[in-house]
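As you look at this complex, bear in mind that one protein chain is not there, while each of the others sits in place.
Right, chain A next:
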Amino acid sequence: MHWNSSCCLFIPIMQPLQTTRSTLPSVPASLEQERNSSNQYMSHCSAPALCMGFKGPGTFPVNYSSRDMPKQYRFLLNKDLLWVQFSGLHTDLHRHKDNSLVSISDEPDTLYRKLSVLVKGHDKTVLDSYEYFAVLAAKELGISIEKVHEPPRKIERFTLLKSIHIFKKHRVQYEMRTHYRCLELKHLTGSTADVYLEYIQRNLPEGVAMEIKKTKLEKLPEHIQKPVWDKLLSVEETASTS
């Protein structure tokens, strides 16, 4: 589902800050169909991550780790950010220490600039209730909501013959009404997005479909920073001379 690059964004000095923590209990890969009690959410959620602050105005640390399925818990240290890490992390650590289901990995978290959730259904009142639920859930989880709007409904109509044989003049008309609701969220991390989307999707009512558009932010890869021809030329020269 994710394709986080496994390489970290900085080249830090890898020193384990704490001992490895107990990992999450093993979770089945496939989503279960039946809906159990609310404890379900805890056992199926992905492991959490840590998002560290930044030190100076110019540099952007991006030294954050993602919450992933059980991995060994290690901190990436960057000498510049040491003080930030300790000051910021202490409170976070304390909170996570109590929750043994939470485990932190060192993979960098993905960033989503925008998450657009479009729900489609035949019944407008169901969509109203679902929108109330989704908005409240987003507010409680601290996700900023950009816009909640209702795109106009679409009606698909078609005409069929009323009788199985002859009687061409007598027809019957059917229509299918599709109502929409769009919820646009902004500035989500990968872990938060996964948690929120899983919660939302598990509570999707019957007869309602959903489309999720994710806009992910990425850095320019290293091979696009500079044109490769200069390096190639020098390599060829050395190869020819040697």
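We adopt the following convention: a contact is a pair of C-beta atoms (placed from the backbone, for glycine too) under 8 Å apart; a residue touches a chain by one contact, two chains touch by 3 or more; residues count from 1.
In the analysis below, contacts and distances are computed from a predicted model.
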Which of "Dihydropyrimidinase like 2b", "Serine/threonine-protein phosphatase 2A 55 kDa regulatory subunit B", "Mitochondrial ribosomal protein S35" or "Prolactin" matches, in UniProt, the chain that is not displayed: "Mitochondrial ribosomal protein S35"
Omitted-chain contact residue, chosen from A:Ser163, A:Gln201 or A:Ser234: A:Gln201
Contact footprint on chain A, counting only the chain that is left out: 3, 35-38, 41-42, 45-51, 53-54, 60, 62, 64, 66-67, 95-96, 99, 101-102, 109, 111, 113, 123, 126, 129-130, 133, 136-137, 140-142, 187-192, 195-196, 199, 201, 203-221, 223-229
